[in-house]
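Here the complex is missing a single protein chain, while all its other protein chains stay put.
Moving on, here comes subunit A:
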Amino acid sequence: MTLNLCVLTPNRIVWDSEVKEIILSTNSGQIGVLPNHAPIATAVDIGILRIRLKDQWLTMALMGGFARIGNNEITVLVNDAERGSDIDPQEAQETLEIAEANLRKAEGKRQIIEANLALRRARTRVEAVNAIS
């Protein structure tokens, strides 16, 4: 009984194969999914998806979306997804610093909303890179 995971972004399929277990970050906390999980639908927060393939954990940075789990099929729809191994640690760190600087400079409701989103995304990417090492 294996779990089939499908991670979709608007322009490509990021992951479409079998996994043993995943840990998903949702708006209401992290949930772990094992084979034969009860069917649920949940919103996915900007955070990290951990995938276990035979005792090896992989991380993926997800930029918010939706997940549907049922019948040993997990479908995750996100705005953008990046594998932890594909992210350059230095570049992610720089992006994080720029995002923090932007947030400090932000004025007005609109800029604060934008800056907050950018900061959360940058932070997730840095965490995804660090979580492997």
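The definition used in the following text is that contacts are C-beta pairs under 8 Å (C-beta built on N, C-alpha and C of every residue); 3 or more make two chains touch, one makes a residue touch a chain; residues count from 1.
By our rule, contacts and distances are computed from a predicted model.
Student: Quick one: the chain not pictured, UniProt calls it what, "Pyruvate dehydrogenase E1 component subunit alpha", "Nuclear pore complex protein Nup85", "DNA replication complex GINS protein PSF2" or "F-ATPase gamma subunit"?
Tutor: Of the names offered in "Pyruvate dehydrogenase E1 component subunit alpha", "Nuclear pore complex protein Nup85", "DNA replication complex GINS protein PSF2" or "F-ATPase gamma subunit", the one UniProt assigns to the missing chain is "F-ATPase gamma subunit".
Student: Which of A:Arg12, A:Lys54 or A:Lys105 sits in contact with the chain that's absent?
Tutor: Per the contact definition at the top, the residue touching the missing chain is A:Arg12.
Student: Which of these touches the unseen chain: A:Leu3, A:Val19 or A:Val78?
Tutor: Final answer for the missing-chain contact: A:Val78.
Student: In terms of residues, what is the contact footprint of the unshown chain on subunit A?
Tutor: 8-13, 26-28, 31, 38-44, 63-66, 68, 70-71, 75, 77-80, 108-111, 113-114, 117-118
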